[in-house]
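Questions regarding the structure given below will be posed in turn.
One protein chain omitted, others in place.
Letters are used for the chains, namely A and B, taken in the order the chains are written, and counting of residues starts over at 1 for each.
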Amino acid sequence: MTQARLTVEDLTVRYGALQAVRDISATFQPDSIVGLIGPNGAGKTTLLNALSGFTDITSGRVRLGERDITRLSGQARVALGIVRSFQTVRLLEDESVFLNVALGCERNPQPTVVEQIFSLPRQWRARRRDLAATYQILDTLGLSEFAGRAVAELPYATRRLVELARILVVHPEVVLLDEPAAGSDRAERDLMGRTLRQLHAREPFTMIVVEHDVDVVRKLCSYAIALDSGAMIASGEPDVVLENDRVQEAYFGVGHRA
Amino acid sequence: MPAVLAVGSLGNTLQVILGGLATGGLYAVLLLGVIVVFQVSKNVNFAYGELGVIGAFVGYVLYSTLHWPTPLALALGVAAAVVLAAVTDLTLIRRIPDRQGFDLVVTLGALLLLTAGTDVVFGSADRQYLNLFSDKARIVGGVYINAGDLLSLGLGLVALVGGHLIVNETGLGVSLRASAEDPAIARSMGIDVLSLRTAVWAASGLLAAVASMVIASRLVLDARYMTPVIINVFIAGMLGGLDRYWPPMLAAFGVGLYNSLAGYIFGSDASTPALFILVLAVLIIAPKRFLEERHEARA
Partner (left out) sequence: MRIAASIVVMAFVGLLPFALDSYWVFTLSEVMIYAIATIGLDIVFGRAGQLSLAQASFFGLGAYLAALTTTLPAGLQFLLVVATAMIAGAVVAIPTLRLSGLRLALVTLLFGELFIWALDHLGSLTGGTQGLVVPALAIGDSNSQDPTYGYMLVLFFAVAATLTAVQISRTQFGRRLLAVRDSEVAARSVGIGLVRTKVAAFMLSAIFAGVAGWLYAHVVGFVAPPTFDLFPSVYFLIAVILGGAGRVAGSWLGAAYIVLIPQAFSIIGQSNLFPILGGGVLILVALLLPGGLMDGATRTAGWIRARYAAMRQMSSNRRPA
């Protein structure tokens, strides 16, 4: 169960003269699935970057529960359980699926480098724990048969799953997904949507998803936020947000990618 | 007497400055080649100085052993370096795997290969190179002015201004930058990116050979005399940033001057630590943005 609620207050991110995100305030309820929608350049990725500590916040606040995490580094936020994926898959392409997923165990408390190198008792326990977690999530996502394969050899949709496994290997609090189905076809999108729902049902966490596909948003999300030119133009039930006039104009007017 | 001494030391100082700027001019000639290569192919060639050494050696063999006319010999020396640079791009650089650091590794290999090859083919003895005006000098107002220094300084200024005009003011420069920014777009504009790259590499060979010949005339000719020079050139490039133009080119003059002054004040032995201190100081002081290489655009 996720305890903490993620909130942003008057969040602004500026790059030079460009306001990539303007005065956004929102509350992400624990264990909800929130869809972030909007045309290209609306600031969706920037918002994810600001939440995950991948970009500097110009003004405003980000809180996890009562804790102000605005100035925390990305590394510190990961330690609090805020993890993310990227629009393009970021994996160690030459390494095995197993290694890529085990990398996510960084969030478990790890023994010091000296303990690791000399294989001291704390390292044995950590290793056992991390191996078990890795095999478990591989099994859950149906990746066990690929465990020893180099990531580069696998089809795109599988690599997406590997990235997801890396995020979920240690139970997260908040998961930020940047177009998890980008570059996938219809069937793969549906599959990704179903997988996300199942994973969420099994062990809930707060999930914030950037997604272009209206159907996926409708089926997956319990809440939706629409952005345009860095500002929030609508939020609420996905069906309501998608029917909103300004959303229709900003989003579908520009032409949406199916 | 004190007045004379003062004039003398002022003269000395001016002379040191002139010498430093002359060296800096040669660094600028070399750095121009490094910059254009980096801008068009994102690679740095560790064997760059060695291309010049080979050009200088070919010239040397032609005029001193075969007694060909000096201008012809030197021209053929330059041509040899140009061909070698183009061949480096065609045979090596185009095939470099997309793996961090492998461009450096391949050109380090080329450095080793060419240095040792030059050693074997031309022998490891020091040779006196052509004077190229470094024997002509005149004392003006207490300053000993060497024609070779003026030649170096002149070449440096030509490289500085000529490079600026070519890189920033001509269609060729636009093509260069387009290829550097986005090869796919450059191709769609009708630019033959690969040929352009090879041409730029060839041009860098020309710059390397000219500078190496002048440097050989000031020092001696052997297989390794360009290695310390090229390290200084890379340092200037590193300090200024190879994806810019004016900062690194001016840094080339600056490094030449700095080295010369440090040598004058602390003795010629001090140039290695002096340079080291300069680099460390810049690394520590320089703002983060200045040092960052272009980052992955969209995380």
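We adopt the following convention: a residue touches a chain if its C-beta (ideal position, glycine included) is under 8 Å from a C-beta of that chain, and two chains touch if they have at least 3 such contacts.
None of the values given here were measured: they were computed from a predicted structure.
**Student:** Which displayed chains does the hidden chain touch?
**Tutor:** Across the whole assembly, the hidden chain touches A, B.
**Student:** In the complete assembly, which of B:27, B:63, B:122 or B:234 touches the absent chain?
**Tutor:** Only one listed residue reaches the unshown chain, and that is B:234.
**Student:** Taking the full complex into account, find the residue in A:107, A:171, A:197 or A:219 that is in contact with the omitted chain.
**Tutor:** Touching the chain that is not displayed is residue A:107.
**Student:** Who touches the missing chain here, A:63, A:90 or A:197?
**Tutor:** A:90
**Student:** Which candidate, B:16, B:61 or B:104, sits in contact with the chain we can't see?
**Tutor:** B:104
**Student:** Of the residues in chain A, which ones touch the absent chain?
**Tutor:** Missing-chain contacts on chain A: residues 52, 54, 74-75, 78-79, 83-86, 90-95, 99, 102-107, 110, 113, 116-119, 123, 126-127, 130, 166.
**Student:** Go through chain B and note every residue touching the omitted chain.
**Tutor:** Counting over the whole complex, chain B touches the hidden chain at residues 44, 92, 95-97, 99-102, 104-106, 108-117, 119-120, 227, 231, 234-235, 238, 242, 269, 272-273, 275-276, 279-280, 283-284, 288, 291-293, 296, 299.
Heads up, the rule we're going with is that only the chains that are shown with their structure count from here on.
**Student:** So, what's the distance in Å between the C-alpha centres of chain B and chain A?
**Tutor:** 48
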